[in-house]
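One structure is given below, represented as structure tokens, and several questions about it will come after.
Every protein chain of the complex appears in place save one, which is left out.
Note that the chains take the letters A, B, C and D in the order they are written out, and that residue 1 is the start of every chain.
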Amino acid sequence: MRIERKSWNDPVFVATVAPLALVMVAFFLVPLLMTAVLTFQTTQYYRLVWTWDLKIWTEVFSKPHYWTIMLRTVAMALICVVLTVLIAFPAAYALATRLKTFKTQIQILIIFAFLTDAVLKTFGWILILDKNGVANWLLMHLGFPPEMLNLLFTPTGTMIGMVYNLVAYPMFTIYLSLVRIDRDLMLAAYDAGASRIRTFFEVTLPLSRPGLYSGAVLVFVLSLGAFLEPKVLGGGTSPLASELIRQSFETRVNWPLGAALTMVLITIGALMLATCATFALRRPSTGRRPA
Amino acid sequence: MMSQRMRNALVDTTLVGSVVLLLVFFYAPIATLVAFSFTSSRVLTLPIEGFSLQWYGELFNKPDFLPAVLNSAAVATISTLFATVLGTAGAVAWVRYRFRLQGVFRGLTFAPLLFPQLLLGVVMLLWFSVLGSWLGFSTGLVTVIIGHVVYITPFALVVVAVQVYGFDETLEDAARDAGASGWEVFREITFPLLWPGIFSAAIFSFLLSWGNFYVSYSLAGTARTLPIFVYSGIAVGSSPIYPALATVNLVPALLLVIVAEVLRRRALKRQASSIATS
Amino acid sequence: MASPIIDASGIVKDYGTARALHGVSLQIGTGEFVALVGPSGCGKTTLLKILAGFEEPTGGHLQIQGKDMRGVPAASRPTRMVFQKLALFPHKTVAENIGFPLKLQKVGKAEADGRIRAMLDLMHLKPDYLERYPAQLSGGEQQRVALARALVSQPGVLLLDEPMSALDAKLKKSLQAELKKLHRELGTSFVLVTHDLEEAMMLADRICVMRSGHVVQVGTPADIYYRPANMFVAGFIGETNFLPVTASAAGDGMTVVSPLVAAGKTTIASEHVSPSLSAKGTALLVRPETIRFVKGDAAPGEWVLDGHVEEYFIKGASTQYRVRVHGLDNAVILDLPGSIVLPAAVGEAVRIGFDPTQAFLLSE
Amino acid sequence: MASPIIDASGIVKDYGTARALHGVSLQIGTGEFVALVGPSGCGKTTLLKILAGFEEPTGGHLQIQGKDMRGVPAASRPTRMVFQKLALFPHKTVAENIGFPLKLQKVGKAEADGRIRAMLDLMHLKPDYLERYPAQLSGGEQQRVALARALVSQPGVLLLDEPMSALDAKLKKSLQAELKKLHRELGTSFVLVTHDLEEAMMLADRICVMRSGHVVQVGTPADIYYRPANMFVAGFIGETNFLPVTASAAGDGMTVVSPLVAAGKTTIASEHVSPSLSAKGTALLVRPETIRFVKGDAAPGEWVLDGHVEEYFIKGASTQYRVRVHGLDNAVILDLPGSIVLPAAVGEAVRIGFDPTQAFLLSE
Partner (left out) sequence: SRRDAAAAESLNYMCWEGYNAPSILEPFQKSKDASISIDLITDSAGGFAKLAAGASRDFDLVSSDSPWIQRMGPAGFCRYIDEADFADQFAEFYPQFRAPFAPLAFEGKATGLPTRWGWVGPTVNTKFDKLETWSSYAPVFDSAYKDKICLLDWGDWPIMPLALYAGINPYEELDDAALEEVRKVLRAAFKNTRAIVADLAVAQKGLIDGSFRALIGGGTYATSALRMKGHDYIQSIVPEPKNGLKQGIIWMEATGLIDNGKNSQIAADFLKYIVSPDVAKQLAITEATCNLVPNSKAEALFSEEEKNALQMDYMWTAWDNSQFHTVAPNIDDMLAIWQEELAAR
């Protein structure tokens, strides 16, 4: 891919970049800075007191449980990335290569599954996963012992919910990458004697990397922010970072703490992504060296 | 050892099966909700007692239901438009351009992804109330849209970037060579070739906006969107009107699936006849 | 053929409602070199893809090495293909592209490296290209990498879809020589799609001429060139002049009469007559290189026509003259050996002559 | 040239650390037809891309129609290009691809349709291809669509990067004739990159020979063929035989002596001597088509060598013989007019002869 150098004197370029940059500066950068500023404040009577001290940061760094939750969040996010990608890939691949006829219908069905409110669907999952829910009811009628599955209000329940809500992202990004691969390249690999599986790993998978990576990134960042699933399907007994931040912010009305935890979460997320990026980009993904 | 053909059949079955299973997975909770929406009991326990349509009546009788749907639709449509346009421009700038301050630009357009949305809503509300007291406006649908655009654009950007990556720019060269201006190159070549990505980004944007609760809740003032309607209802104990809502949601999906199938059949027929006559 | 390595019979291929191949039959012997020629869009690539196993034929039978190929995937066939559009892996370096078949065969690193470098030499590619990606090579360089990838693992049947179209003449010559040498040494069968007739004639043992999904003629280069089945083959392979004549059977050969030539009557031996000659519309095929300018007297038995030079092209080794002759719709084409001093100028009146007994008689 | 439409001087182009063009200078006159030839990877495509405005040159100056082209985008240049890799728009049908330049020029629907159909006829494409997408066409059909797209709007300068490499011989001939005709009628300048030397010689007014980023020689086809600047050009353009000789100045021309030939001494006129002749290492360039088998007596002044036939190829219009001669490293190549009855068999002892005064003297 050819990389174009652009100068800020080029009006067309400015017209492409400036609106987004302005929106983000005006409505995101300022709130972000406000968040950063908040971390140096304290509260009294549920009102902010402008103090500029490090009280909150001392608390954040002295209480290990914040870090336990952050670590748990990152671990859950990584597991979720792996699971969603593993589930999404075959489906995206099938959609791109096999199910040409029903592609549109399947896509519409998937999209509409996501138009239903997430809270509602999570509630639906409770009805399914509960000890005396639909899943166990079906299993019992199939001859399994009663109350066989005990998934509700466990971290597994949380994970089911997260995978459920996020798997569509990698599925679509991977699909986008897959449909662009020139079929001749796969033929060339078969021709060279590669089995279908080998071709997949040598050609299809590397060439679908842009979709794979971006899907993974989306799942990762969204998992970092997951709050509904741990709270509802996880039974609130092993909260993740977002719930921690929500509690600090709402229940405790301790905004500086919530802000500081947010900064910690952003930093951890950014560091993780940066590490993965350097690792992933060591090998170029479309055959052009990163310029 | 398995024969090659059997192995291929196995792979095919696995692949197609994975899509089927995924659809089952996606629709399992929805189907459950649909089943429970016809219960005559108020409490959602198995086995389902009786059959009634009363919850559908109650749903539509809720005075804030239809306004919430309309608000959601308006917010999602407008946010999608902005997020997709900005995200597309951003994706091109991310992947294909090199410019001064690009690192800053990338950071600024990516960071909202990492920002927990419930906090994003509150901090933006903080900022809007400062702005509002300077400029004399209150929060409402417009601030919701701005919030959604900030929150969603990075998603659109990432999705479009997949399509921008590895874009064959000799095609753009060819168009330029044919005398196309920058805009014409975009309209005729870049845009159509990026379209699958842009379209997916638009869909994701719409879904994200449509389903967003926290940003909307913080910034909506007294306006209500569908998720706010659901949330505030469910928080104090749900009745089967919410499962009924899930069912109502499905109707347009099924209609669209049918329309797509009809269109496909018709296109096939047209193609066949045009080949026959030529 | 005793045991053809490839035995295709009645191969039919439809793309949607368009039929690309209408029952193609072709046998290729072990170690044989067959060239596939024909107008663009006649189905050459389609046929190769069916042989390689990328497309399922709609009908017909295909055996390779005596085994039925129905349902046998490309990877399990002893064929290796060079794609018309190259199909180099964009995410692999040149070295990885060439080494890919070796990697699949689990050839040791040292040996693979050696063989990759040998291919690189063979293809006149610089060693520092090894680490480049295909997008960083010129068109011809890419084509050579594609060739190298197909050759490196010494396949049983090599299918080449215009492998040298983007190469310059000198390189093409040298690769043609290498290909011929490889063919002799390896004993593999080659199927070559090419538009370069010289290439086909020089390299192939047999040439298969196709036209809109049908095989029109299969034969040795000399057969195809000197004994074309019909005017299409004749016209397709090299430049032609067709002289309308009336023909009648005469003993072993045919008696032909041309109204254009004064002493225009002669007998043509049966080996110079197309076997598929039909009664109505016969023509005498006179190759441009067999015609000369008649300066002094005509040779005995030579047919002589009067005309004037319409145009000429210096083609290097030869010079092409187009001479307009009264009574003929198309200009007569002559191919004279090239020389610095041209034998005639545009507009000049000339006499041209040829030996009709060396011409070939076929149907229109 | 009075007013060259393209005036490139000292064009340098670096890709990263690799230099693709080392100061290329080339003038192209209005309405001129220039062919660019050279080995694969020598920078032909790069030069075309710089002319078209897709690549910024690293150094040098480029003027088109007298205007400096620095920073002028491709769309504003009067050039139109046919890409080596075609660059057909995959999302547009054939009709939309061809009609694209017209659409940009806001040509009316009816007129555009007419012109698209005219191009389709010109390119021998079936009308029902109009609604197909590029992926549904064969390689050659795609190339014709690309050509049609470039030609449809009758540009000021047409840049063609191997536009006919995937076409069959017959079609190529017919398109070459069309191209020549169009060139005459339109009066636009053509720059053609090609590997087909016959094509270059037949079509071009001037040929520019490049080698690894340098221009080696620019001249008329006859110049290039008969008066090559050095052995590279001679060897690149057509087959060659080089006979080592010692040369010494002799009045108007040069006296040359060959140790291989009995009466091996003759005088070569100055127009048959390369202007850049240097003292050490001179060779006589003898074109294959100027050599004959000497059956009876040698002609007066003819140089005769003894050898035996190593190999021959039937090329159709001509037959190529390779004759091994004692004292020469490479076999001597002869190009004899094709004939059904071959003049000599492999291994046969033959005598070959040529007129040394018609040969060309150049440095090694």
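As a convention for this text, contacts are C-beta pairs under 8 Å (C-beta built on N, C-alpha and C of every residue); 3 or more make two chains touch, one makes a residue touch a chain.
Being a predicted model, the structure only gives us computed values, none of them experimental.
Here the chain not displayed is in touch, across the complete complex, with A, B. Only one of A:126, A:207, A:221 or A:263 touches the chain withheld from this view, namely A:126. Along chain A, the points of touch with the absent chain fall at residues 45-47, 63, 65-66, 68-69, 123, 126, 130-132, 152-153, 231-232, 235-239, 244, 247-255. The chain not shown here touches chain B at positions 42-46, 63-64, 122-123, 125-126, 128-130, 132-133, 138-139, 217-218, 220-222, 224, 228, 231-239.
Methods note: only the chains that are shown with their structure count from here on.
Each chain gets a centre from the mean of its Cα atoms; for chain C and chain D, those two points are 21 Å apart. Each chain gets one centre point, the mean of its Cα atoms, and the points for chain A and chain C are 57 Å apart. In chain A, the residues that touch at least two other chains are 196, 285-286, 288.
Counting only residues that touch two or more partner chains, chain B has 8, 166, 182.
The residues of chain B lying in touch with chain D in their complex are 168, 170-171, 173-182, 184-185, 188-189, 192-193, 274, 278.
Those residues of chain A that touch chain B in the complex are listed here as 1-8, 12-13, 16-17, 19-21, 23-25, 27-32, 34-35, 87, 90-91, 93-95, 97-99, 101, 104-106, 108-125, 127-128, 132-134, 137, 164, 167, 169, 171-173, 176-177, 179-180, 196, 210-211, 214, 217-218, 221, 224-225, 227, 241-242, 245-246, 249, 258-259, 262, 265-266, 269-270, 285-286, 288, 291. The touching residues of chain A, when paired with chain C in their complex, are 182, 184-185, 187-196, 198-199, 202-203, 206-207, 284-289.
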